[in-house]
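Below: one structure, written as structure tokens.
With one protein chain withheld, the remaining protein chains of the complex are depicted in position.
Moving on, here comes chain A:
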């Protein structure tokens, strides 16, 4: 157990992790027991990455499976600088800018198809100069935490107590902003990285771990130098159930679809957007082009995106305060609505695809129902903007007394108030506010639009206006715990822990109650068993036969 309070009188440097821990408790209580601080991960002490503070830390968990027998990674000799045009190591790119605020969590949600090898990227080779050394004995199997700070992407061993990362990848004068991992990636390019310059890379995580250098190796480079879009990447995601396909959201309201297998030699230009306020989809003129499509979604930044677990629906949130849900393959807007006020910063799906959580600048955690196509609850409890939300897919209700429709979901949220909040959602218990006559105000204003929030059936493809404060049922948090001293930026749930990340690049692991201290070393097994379980679940949105953890 890491003693988090051992440095009360330590250095007052703002970057110091000692200052981090002042006055913070190392546990918090929930009805099911205590969550205890297990360990912390951060950038190497005393070595601040360049442009620290210029971007906001996001976290991605990556599960690397056994290396396949004929591991296709080439020996180091074949790595000597090839002159591949699109395959470059971290290129020096211009521009600065502020980081995205979104959190994308991509766990290794895979089946047991064992294929982590990489024939493609291997044969194409990387461009990393002569100082590249490959540790080919290292097979990389395990679970990793990937997080960005400033100009650096760090990789930590999830199962080790070591605070320091095992690998740092520097991006010179550009900053990595968002990343995503797919443990099912067929050609080994499983890690996506989006930069503030708009550039996007796909790489093999294993290959990065095997290389001892500080540059990206064997990278496939997309939107090079921001040639298609030079605005900041804000959120990136693999498309579940679509091998090799991914999307990248940008700060200018555009989202691009890519396919890893396309070389991108075709014409990649898209028509000028005539009306910034309209949703439009444009396809690439050539079938060889990469990106394959541009979606213009909104005015201003897209701050976060999330696919439903089956890959059918894509949720986006942005600067304009709207949550939008699209049928991805049909390229259609299904539903959506506006925040109470201000931008939305984060979004996440429930495992069964029935609910979406959002958080934003109105300090509220919003629960969106796909069935009702509207907001069904507002969580009040943060004292600042809500920067990360997630359902806890591993949590199950404590007793089985109320079997039936009363499905209880557990979810969490983190905010710029440095707090982690946990919430329970039981749809039966949500009390819909009664329609009230306006208290003295202007009667004409209230009756029409306001209370219609609960009465009307929302047609498909429409966006809802911001509801009135008194029309939406409120939730109160189960637990509120100050977990870091800096504003928080990310939240993830694993089988045995809750992960919280702050903007400045500190990540904490909170052990679930009942997890023994020694267990995390074994988390590899735990994680994979939970993954197997997950794939057995028919978590399809349309099917609706599956209820999340419905009493056991």
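In this text, contacts are C-beta pairs under 8 Å (C-beta built on N, C-alpha and C of every residue); 3 or more make two chains touch, one makes a residue touch a chain; residues count from 1.
As a working rule, contacts and distances are computed from a predicted model.
Colleague: Would you mind picking the UniProt name of the chain not drawn here, from "non-specific serine/threonine protein kinase", "tRNA(Adenine34) deaminase", "Dynactin subunit 4" or "ubiquitinyl hydrolase 1"?
Modeller: The missing chain's protein name, per its UniProt entry, is "ubiquitinyl hydrolase 1".
Colleague: Among the options A:45, A:212, A:261 or A:469, which residue touches the chain absent from this view?
Modeller: Per the contact definition at the top, the residue touching the missing chain is A:469.
Colleague: Would you mind spotting which of A:418, A:464 or A:500 touches the chain that isn't drawn?
Modeller: Per the contact definition at the top, the residue touching the missing chain is A:418.
Colleague: Considering the complete complex, identify which of A:321, A:353, A:412 or A:505 is in touch with the unshown chain.
Modeller: A:321
Colleague: Which parts of chain A face the unshown chain closely enough to count as touching?
Modeller: These residues of chain A touch the chain that is not shown: 12-14, 19, 97-98, 251, 276-277, 299-301, 321, 340-343, 361-363, 382-385, 416-418, 438-442, 445-446, 449-450, 465, 468-469, 485-487, 503-504.
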